[in-house]
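Following: one structure in C-alpha cells, then a few remarks.
All protein chains of the complex are present and in place, except for one that has been dropped.
For chain A:
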C-alpha cells in the first residue's frame, strides 16, 4: 500500500509539467496552430523563472517571468505562422533550437555555472502546501495515506494544473469563446464569414498556451527542482504533444494520458533495484527504457484513429 501511494505521489509530481504543457498544446492546436515549440517554451520559461526568482528572491516574480518568456516565444510563433503564414512546424522547431542555445549561452554568461542557475532557497521557490486536516487524518486507514500523502503536500502549481483540466473542458465546450476557438481550428472560413477575426482568435489561443506552458516551465525550475539546469525540459514538451495526440485533443483524456506517462516515469525511478514478484530484479536500463517503449506501443497500437483539428497547421488566407 505504502509503495503504491509513494509511486502515485511521484506520478503526480512528474505529471504536473506534462499536464500544463499538454493543455497548452490543446488550446493552440484546437485553434489551428500546431505548436511543436512547446518544448522550447518549457525550457525558456523554466530558465526565465529561475533567473528572475534567483535575482529577486521572489518566486511569484519568477513565475511571471516564466510566463513572460513563453509569451514572447508565442508572439514570435504567432507572427511567423499567423501574420506571415509561415510553416508552423518550422517556426516551432526554430523556437526549440533558440531556447536550447539561448538558455545555455545566457546562463553561462550571467552565472558561470555551465548554463545552470544558482540554487534557489527561501521565498525564491515553491513549496508543498499542506491541505487542512492532513496531519489529523494521516492515521486513518486508507483515507489517511490517500489524503495526507497523495493529495496534500504538492505545490500550488500542481493544484492549478489539475484544476485547469475541468476549466479547459468548460471553456472549450460550454462557452461562446470556446465554440469559436474550436471553430477557428476546424473551419476558419466560417468564422471569417461571420465577421470575426481569425488572427485575433488564434492569438488569444496562443496567449492561453503561453500562460499554461509558462507555469509548466516555472514548475520545472522553481518547484520540482530548485534551479535551472541546461536542457532540463528533456523532451517533456514532445511527450506532452504525444499525450495530446493520444488523447485525441480532449482535456480529460489528456489528463489521463499525462498521468500515464508520469506513472511510467515514476515506475522508472521507483522500481530500480527492487525485487519484483515472479520477475525478480529488473535491470536498470530496462526500467529506464520502459516509458519510451510503452509510448511507442501506445501510439502505434492503441490510440485508434486520431483526427486532428481540420485546419491545424494551415495558415488562414482570406481570399484566393
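The rule we apply is simple: a contact is a pair of C-beta atoms (placed from the backbone, for glycine too) under 8 Å apart; a residue touches a chain by one contact, two chains touch by 3 or more; residues count from 1.
Keep in mind that, in the parts below, contacts and distances are computed from a predicted model.
Candidate names were "NADH-quinone oxidoreductase subunit E", "Orphan protein", "Acetolactate synthase small subunit" or "Nucleoside-binding protein", and the UniProt protein name of the unshown chain is "Nucleoside-binding protein".
Checked against the hidden chain, the listed residues A:23, A:36, A:51 or A:104 yield one contact partner: A:104.
Across A:225, A:245, A:294 or A:308, the residue that sits in touch with the chain not pictured is A:225. Interface note: of A:116, A:148, A:168 or A:209, the residue touching the hidden chain in the full complex is A:116. Residues of chain A that touch the chain left out of view are 2, 6, 10, 13-14, 104-105, 108, 111-116, 119, 220, 224-227, 229-232, 234, 266, 269-270, 272-273, 284-285, 288.
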